[in-house]
Structure formats: C-alpha cells, structure tokens
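In this view, the complex is presented without one of its protein chains, the others remaining in place.
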Amino acid sequence: MMGGTRPDKYKKLVVKGKRIDGRKLDEMRPVIIKAGVLDQADGSAYIEVGSTKILAGVFGPKVLHPKRLLDEDKAVLDVSYAMLPFSTSERARPGPSRRSKEISKVAKNALEPSIFLEEAPQVMISLQLDVISADAGTRAAAITAGSVALADAGIPMKGLVSACAAGKIDGNIALDLCGPEDNFGEADMPVAMLSSNNEITLLQFDGDMTKDEVSKSLELVRKGNEYLWSKQEEALRGKYKEVD
Amino acid sequence: MMGGTRPDKYKKLVVKGKRIDGRKLDEMRPVIIKAGVLDQADGSAYIEVGSTKILAGVFGPKVLHPKRLLDEDKAVLDVSYAMLPFSTSERARPGPSRRSKEISKVAKNALEPSIFLEEAPQVMISLQLDVISADAGTRAAAITAGSVALADAGIPMKGLVSACAAGKIDGNIALDLCGPEDNFGEADMPVAMLSSNNEITLLQFDGDMTKDEVSKSLELVRKGNEYLWSKQEEALRGKYKEVD
Amino acid sequence: MMGGTRPDKYKKLVVKGKRIDGRKLDEMRPVIIKAGVLDQADGSAYIEVGSTKILAGVFGPKVLHPKRLLDEDKAVLDVSYAMLPFSTSERARPGPSRRSKEISKVAKNALEPSIFLEEAPQVMISLQLDVISADAGTRAAAITAGSVALADAGIPMKGLVSACAAGKIDGNIALDLCGPEDNFGEADMPVAMLSSNNEITLLQFDGDMTKDEVSKSLELVRKGNEYLWSKQEEALRGKYKEVD
Amino acid sequence: MSMLVQNMQYIKKRIAQGERLDGRGFLEFRDITVENGIISKAEASARVHIGKTDVVVGVKIDTGTPFPDSPDDGIIMCGAEFSSIASPDFENGPPGIDSIELSRVIDRGIRESHLISTEKLCITPGEKVWMVFIDIHILNDAGNLLDAAGLAALIALKNAKMPKYDSKTECVIHDESDGNLPLSDVSPVPVTLYKINGEFLLDPSWEEKAVSDCQITVTTTKDGNITAMQKSESGTMSDKEVMKAIDLSVKEGAKLRKKLKL
Amino acid sequence: MSMLVQNMQYIKKRIAQGERLDGRGFLEFRDITVENGIISKAEASARVHIGKTDVVVGVKIDTGTPFPDSPDDGIIMCGAEFSSIASPDFENGPPGIDSIELSRVIDRGIRESHLISTEKLCITPGEKVWMVFIDIHILNDAGNLLDAAGLAALIALKNAKMPKYDSKTECVIHDESDGNLPLSDVSPVPVTLYKINGEFLLDPSWEEKAVSDCQITVTTTKDGNITAMQKSESGTMSDKEVMKAIDLSVKEGAKLRKKLKL
Partner (left out) sequence: MSMLVQNMQYIKKRIAQGERLDGRGFLEFRDITVENGIISKAEASARVHIGKTDVVVGVKIDTGTPFPDSPDDGIIMCGAEFSSIASPDFENGPPGIDSIELSRVIDRGIRESHLISTEKLCITPGEKVWMVFIDIHILNDAGNLLDAAGLAALIALKNAKMPKYDSKTECVIHDESDGNLPLSDVSPVPVTLYKINGEFLLDPSWEEKAVSDCQITVTTTKDGNITAMQKSESGTMSDKEVMKAIDLSVKEGAKLRKKLKL
C-alpha cells in the first residue's frame, strides 16, 4: 500500500499458489512467543513473527502522579508503541511519530476489552511495546506480545488478545503479509480478537477490496488468531513449567 | 512593510484618491460581524473585514488547574491567536509562532481594560482567536471579534474594544490597509480603543512616519473604531433579536 | 580532539618549549575572577581565562514547586550550563544541547561534594553558568566561577572547587589548552578539585594518552588548581574588602 | 465528558426503545450544509456543517522534494487540528491522539482510493513535485466529526485549482491558477457507524457519541469497493457486525454522493 | 512580582508627590556605560549597563538562503533571552512571551528604519545571502530592559565587521574580517515611557516598572521620524498621551545619540 515502484524481484508476489517466501496463501510466518523475558518489568513477553521482533513489558498496577491521569472508576491502561531507531530500513528518528501514536491508541483499544479494568480503580497499568526488528505486521505482533506480557504480570484478564493481518496480493487473499507483500500488495487488514468470545477488538484496513474479499479475509484472520492463541498459552504455560 | 519587490500591478497604490480595491483613503473594507455563532463555546463571534475572516470563541469563567496560573485578586484572561494553516499564501505550519505569541499578548493587553476582572477572582476566561482567512489586519479584526465573543459569553464588561489600522501608502495616510497595501506601503499602525472612554488599549506601529502623520492616523482610526463599535453592538443586538 | 584539517598557522603547536600564544607548557592563560558582580542573583561571579568569559549566578536556597523535585534529606543543587548564541565561531542555537546537558550534570557532580547539602534539606539551590565568550576550557572555568558564586551566596561550604585541564599537544603534556590546542591537540583532560581535601570531583578525558602521560597531567592540573584556589579566595576577599 | 451519569443512562434507555432524543431514525443524518471557497488564500476550501458540527478544510498546494522511493509522484499531507473552541474538552497544543487518528483515517481513505492522481503531480522527476496539504480544522464538535471531515476534504479537493508554476524563476505563483487538481472519479466517502447497546447509529450527536461503545468507519468508493476501515474505541464487534457496517456504509455513502453531487 | 503591597503604594505616593525613590527627575536616565568587543568569537558585541541593568548583545554574521520574495536581500534575525540569573522571576526554557515581545520591538526598530543595508548583503541572488543574527541576552534586570537592549543592539551593529567569504571554497572565514557591516546613517533609538499615576517616567527601576500601568516604546531615527511603536501592558492611553510620548522620545533619543555618539 506504500505505492513505490515495484522492483523486478517482486514483479509477481504469488506464483503457483506460493508466495515470495515460499508460504502458502493461508500460512503464517514462523511464530515464536516467550513470556517472562525481562527482569525489571512486572510482566514481559517476546515475539518473533518472521523477522519482526518485539519486546513487551508491563509495569503496574501502580498509583501514579499526576493523579488526574487516573480514573475514579477503573484502571487506566497506558500503551506506548515504539520503533527502535535501527528497526527499519531507513533509520527511524527516536521519539513518537504520528504513526506510532495512532498505533499506541489502537493497541490500547484492542487490549482493554480483555482486562477487568473495573476491578482495580485509580491505578495505572503501563505497557511498553518495543519493535526491535520490523518486517511488516508490527502492530499485530505487538498486540499479541502485549497481551502475553499483561497476563505474565498477573493482571486479571477475561482472555487473551492476539492479532494478525490478512491482505490482498496480486488479487489473492493471503494471511500475514511480509514486508514486500505489504509494500506492493493491494490491501492489508490487521485484526485483533479476544479469545474468550471471538470478538474483534481491533480492525484496520487500507487498500482496495470488495465486500466479499473482506469477508474472506475475516475468515482467514480468525484461523490465524486461533493459532496465535495456542502459541500465547503455550508461552505462558512454558514459563510456569520452568518455574516448577 | 514586508519589503519584497513590488509587482507591476501594485506599482501605484493610490490613483486619483482611489486605492487598488476602489476604496477611498478613509474607507474601511466591508465589515460583517456576527455574535453567538458556535455551539460548544460559552460565547463566540465571527468577523469578516474584506477577505480577512476570523472566529472567536470564549470558554469561562472557570476554575482551572494548575491553580498557580490563577490570580488571587482578579480573573485571568488567557488569549490565544492562531493562523489556521491554510489561511495564508504560503501554508503556515500549525502551532504558535513568535508572531502569533506576540499577537496573543497584545490582544490580551488590548481586551483586559474592558473587563471587570476584579469581580471574579481566581477564575480563568479563555479566548481563542482563529484566523480562517488572512488578508491583512488580522490582529485588529481578531480583537474586534474577541470583544464581541466576551460580551456574548456574558462576561461583565465596561465597554467594547474594537481595533483597526491606519497606514501610509504612496505617501497617503489611509484607513484599514489590505494585503498589498500592507506589503508595499510605508507604514502600518493598528490601534484598539475602548468604547466607554475612547482610550487606546493597543497601539503598534512599524514603518516610517512623521509626527504629524501619526497624529492624522490616530484621527482616522478613531473614526474607524467608532464605526466598528456600532457594528459590534448591532451584532450583539442581532443575536438577542433572533432569540426573542 | 575535533579532528578537522589543521591550517598552516597551527602546523606546530609547540616550538622550542613555547606554545602558539607564547605560554610555557605549564603556564595557564591569564585568569581574572570577580565575586558579587550581579544585582538580582543571591550570589554571582565572573571569570576570564584568556578570552573564555563566564558569568555564574546563584538563586537560593529556596523552596520550589513542584515539590517532587526536592529531596527530603538534603538540599538539591540544580546546575544549568549554557553557551550564549554568540559565544562561539558558528552561532549556537539557543536552548540546551546534548553537550550542554552533559556539562550541566558533570558540573553539578563536581560542585556537590563542596556543599553541606544535608544542612538544608528540602530546598533547592540553582546555579546558572552563562558562557559569554568561548575559547576552550569553558566547563572548567564555569565550575571555578560557579564555586565562587555559591560562596558569594553564603551557601555553607567545605571548600572551594576549581577546575582546569591538562592536555597533550604535539606529544607534550601542557596545562590549560586554548582553542587551537584543543582542536588540533591529541588529548584533553579537565579535572576539578576540592580545596579542603585535594580530592578530584570531576575528571573527563578524551584523546590518546599512555598511563604515564595521564599521571603527569594529573600533577599539572593539581598545580593549576592550587593557583585557581588562590585566585578564588582573592576574589571573595576582594568583594568583602569593597564592602568594608 | 462532563455528562451526568443519568443523562447517559437516559440516552441509552431511549435507544433501547428505538428512539433518539432528537427524533431521528437510527440511520438518519442531520442536515448537511456546504460552503465553498471561503478562504481567499487557499487553493481550495470547504466548510461543512452536519447539524451543529462545524468543520473547515483548506487545501494548499506547493512544491517540494519527492520521497526517494517514489521520485515521480506528488505528495499528499493530511493533518487535523481541533480548535480549542470546538469543545470544552479540547486544549491547544500539539495534535492530540484524537486528531491524529482522525486525520490518518481520512488520509488513508484519500490515499488508498487514488483519488489524487499523484503521478500527474511531478515537475522534475526525483527533484521537484507538487505537494498537496489537506488541513482539517474542527470548529465545533457536535458529534460525527469524521464523516464531516471526510466530506469537507473530498469537496475541497474536488474544487482545488493548481497554482501556476513559473519554470523560468522556479517559483510558484499562488494567485494564478493553472487548471484543476488532477483527480480520478472515485469519490471516497467515509461513513461511520456507532455501536450503542448493540445497535448501529449514524451521525450521532456529541452526547450519543459519548455513550457509544465503539465505532467503525468504512470509506467506500463510487464502485462500492472498500478503501479504508477503522474500528475505534474500546468496545468489540463480531464478524457479522463488521459485515453489516460495510453494507450500511456502502449504501449511505452512495446516498451522500448523490445528495451532495460528489 | 514578590513586592510588598506597601512598597508599591509608597513608590506610587512619592511619584504623585513628584519624587522618585532614587532622587532622579521623571525624565532622567541612570548612568549608562558601554563595553565593546567583549566576545572574541562574535562579529560584534556590546554590553550596556543602565544603572544595574545589564544587557549584552552579540552579532553573528553567516551565510544562508534568501527568502523567496526577496531573493537579493540579506536576512536579519533578532532574538532575545533572559538568563535565569537576570531576575528571580525568570526561568530557563523556551523564550517567554516577554523576551519575544522585547526582541520583536527591537527587530522592528532596526528593520523598518533600514539601518542594515540588506540589499548589499547578497552573495548570489536567490541562492546565498548574508544573515545577520542579533542575539540579545539579559544578564540583570534592574528595569528599562528595552532601551538598554535597543542601545546595545545599535552599538554592536555599528561596530560589526563582515567575515570574509571565500568564493572558491564557498566557505565563511569567521576570523578574518572584510570591512564593516553596511549600515545607513539612521541610528534608530528606542525610548520607552512608563505611565505611573498618569505621569510619564523614563528609565524606571525594577520596582517602578512593577507599579507602572503601561508603557509605550517609540523608536525614532536621526531625522526625528518614527519607525516603530509599541504600547505594552494592560493600561490605557489617550491620543494626547501618545503624541506626548512621541515628543518626549524624539527629544530623548536625540540626547542619547549625542551622548553615546551614535
């Protein structure tokens, strides 16, 4: 959706049902999730989706100053998404961009429905999402890792939130676009879902699709998220196994 | 006063006593003032002076945090003047410039003498002045609209403040310079006056004039402000008429 | 240590034991120190070291808001070092740079050991160091002036802190590098010392030296600081003499 | 957000009974009025009122350096600001997260639909291209800002004139025009559905917006395709609800296009 | 502003009796001293004391790109900063509104009088011109900053040397000089009248400034013309008072020019 000129090696994004990195259309990149990877944070998680690599850390719940940032009736979830300067092809300038601010907001909106915020009024939970290496799908992977970090911190949760994207490449609906597919494809739709009720907590879309293509994409991301929920649970179980 | 090269069409700013837009030397551009034009603000006004167009909105009086910005003895008037990015020939970058900060201050100083600030200690009155379309004379028009917005908000006032400029173009003293006259003229002097006692609450000047020319300019702006006071009152009456 | 190309006139920095400005290797530039030079500040000092010229001013001790910046157990020393825009060859942009922030911190660390901070808990002492004219050695001269300003403000002190640098130019260890020596020399080591116990309170180094050269440099700066302590005391006595 | 809890519950209760406080149907817009060309110095401008909601969009066109990865394409910049008079909630300062999200959703609708033919905005490849600045300014927030802003942006762009470029002096002459801004005929229109008590409402008042669980903006083009979507706020939606929102947006977008001749 | 109310009333009472605390006449300046060239790296500098008020102005000259609407003219930039040691009231940080107003009034006096012959500061039309940076730094605020800053700026500019421009390497050589900064002989001097109890005072102390209702700065040139004015603070003035202030400023400006050989 970036619209740059397509180099020769990406002239065809799908050949005989195979994508440029050898995947099938409904296949995700390899996913690794680990819980409890940091020392100082109250909860943390690490995710790799292909060469996208993200660290999530949670501090809280804690009472913060200034108090006006707190809510009388429920806990406040503060989410901050950041691309480290060396995570992208062109060095990103440190500090929040308009893009990262928007992602921080939609990630917050995506994760809030999974937390019993009313159970802990007047406190703040801070979630930091650090993109160490970026190769498409960073907001989805960050949400997936963020949910594991929240669970790792012992925050009372209704379920896990995971996210992945479906998109359109050379006319085909495909799961989990990688970098060149994102750059030269026709559409991208990241979707987050809550494991306890299958509801959508984040949906964004840019590109061009018909209504039927959107419907097909929703089916695909559901499968993707079901897979991610199992990987998230595995990571959380894995951590407790180590402890035992 | 901007000093750029004068294009051919502005070679002469005054021909046979007529200015480039057909006005006489002591004639103002067409003025439209409306009160009560916004829904959310506590008071508001809209002004057009030629193609200069400004919206003024008031919130308050209200008790604000941090309290250290308030004054124990009197109400605080906070004025913020802003050029919208598309209001000028070259796109203005959003956010306050040194110029807009200075105008915010002199507008505040121009309007304060009209308000019974001592009657409402420890509160703040916020006045926002948004320049939608700029064609010279924006600070004067903003003050004129701001005073109507304050009255519309029911703030107790000693009188109305209006402002207009006199200037020097091709050696002639003229009222209410338009854009090219401001750019290629020799001097500009915006003056605000308080209707209840005819006192000057704002006076700025840049360019080159003799003492006598300044004196003549002061006479001209007095006539201009008398006209503006009548337009301001009309706008405030008009609003109450509509309500009745 | 800046590494730019060396112009012809600085091809040799030392000729027959004499430096480009005629000094011997262990000789400081002319030093002038004055105490109590400002009216509004609670304490102040002025220093010239060659054409490096610095004003130091102290406000405090005072109770400041927000209170969270204060310390329950001891006074807080806040130091701010600033190069005035016209102090350097290329105009410096106003506002703190990374360099000036680091110098503010090391100057604070250099001066704190000289103050009985525990005697005045919950207050702040503010020290401003304004570089009016810069020609190498500004951080050292700023610390030297800052200590005099603190004493002039009547802050209870264990001793005076002075600072000067030793460096390496064309293979020679020399005291108090001037501008070209700093730019085209091989190493620079500013060192601050506390008069009451001869301890080092600041030490920085960049360039290239052997261990023996560092040792020799330490000897040289000790002599320099002994000279500066006497000049600091003279300035403080001078002020009281004037008063008498 | 200084609404009383009782007010909020009352609005919700009435909606549960199938009624809106102002008597409109759930999928009924308030009156929409459009003013064109109100800003003398902008290459185009439009002010849109939806009920008391008041949004002005100015378009400025100037020259700039193209991005290295698309050296032959003009550049689109879209920003939004809330005037501090728009609502008691807003304060001046750097653009808040709400205005960033708003402008980015509008931006994606315009960019991804290829409304602006950026390939026709090249002056010297790799060196100089036209930049189109779309500045959204919220003057009064009485609900449904996003749809108002999207309409105002589309209307302004449709009326935008190119300034003249003097290739000798390499200067832009802003007060002389050189034809229309090159557009394709896609007319992207954002329509936002607000979910309250499990029901979808169009064009909420400020109070209705305050009680909604979440919202989804769907930007569709003339041919009924989807070009941008954004679910916003913390509520959740099912797949079915998303598909229903798309249906409604396609339909309502077509109605708006017809009504406003877009 | 931590003055006691009694002090303020006392100062006002004495002024009503025709007396200033330090015995000066209403239109009498304190001692003025001038130091030149104190900053080795600046193209010019001047430090002016008026009584205990202490202002330093540095002038730096470098190259830059001209503004598109005046491609043949050099550029003047004028800024002011209060050192945090200047007064217990000031704090460091981005330039406060007082320093912005101060620098803009000084700037207009210099710019509108055409003191600096910007047309002689062109190196390559449309591409490279000289930029003159005038940086005002307030070291001690004991009242009447504006007049002190205006004098220091004028004195520094009158002593400014052009750095050398090496057209081969296209570099500026700051430590070699190439004649004087080209100036016209107008010598703009700002004189500020402070209104206290309906009376005009010149050159107030910090305490007198604190009790004044408002002030008007009038910058006049050698020929007695007015080139900049600014009424400041919230008090009001009549037409007659403005004209009187102009008279006084012309007279006092001429005296200062003579005294300081400007």
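Letters are used for the chains, namely A, B, C, D and E, taken in the order the chains are written, and counting of residues starts over at 1 for each.
Everything that follows uses one rule, which is that contacts are C-beta pairs under 8 Å (C-beta built on N, C-alpha and C of every residue); 3 or more make two chains touch, one makes a residue touch a chain.
Remember, it's a predicted structure, so these values are computed and weren't measured experimentally.
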The chain left out here touches which displayed chains?
A, C
One chain is left out of this view; which of A:44, A:144, A:195 or A:225 touches it in the full complex?
A:44
Using the document's definition of touch, tell me which of A:134, A:175 or A:191 contacts the absent chain.
A:134
Using the document's contact rule, name the residues of chain C that touch the chain not shown here.
1-5, 98-99, 101-102, 104-106, 108-109, 112-113, 187, 189, 194, 197-211, 214-215, 218, 222
In the whole complex, what residues of chain A lie against the chain that is missing from view?
38-41, 44, 51, 53, 55-59, 80, 82, 84-91, 94-95, 126, 128, 130, 132-135
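Throughout what follows, only the chains that are shown with their structure count from here on.
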Set of chains whose contacts include both chain E and chain A
none
Quickly list, by label, the chains bordering both chain B and chain C.
E
For chain D versus chain E, what separation do you get between their C-alpha means, in angstrom?
48
As a quick test, compute the distance in whole Å between the mean CA positions of chain A and chain B.
51
Using mean CA coordinates as chain centres, what's the gap between chain B and chain E in Å?
27
What are the residues of chain A that contact at least two other chains?
none
Residues of chain D that touch at least two other chains are 95
With touch defined as at the top, which chains are paired up in contact here?
A-D, B-D, B-E, C-E
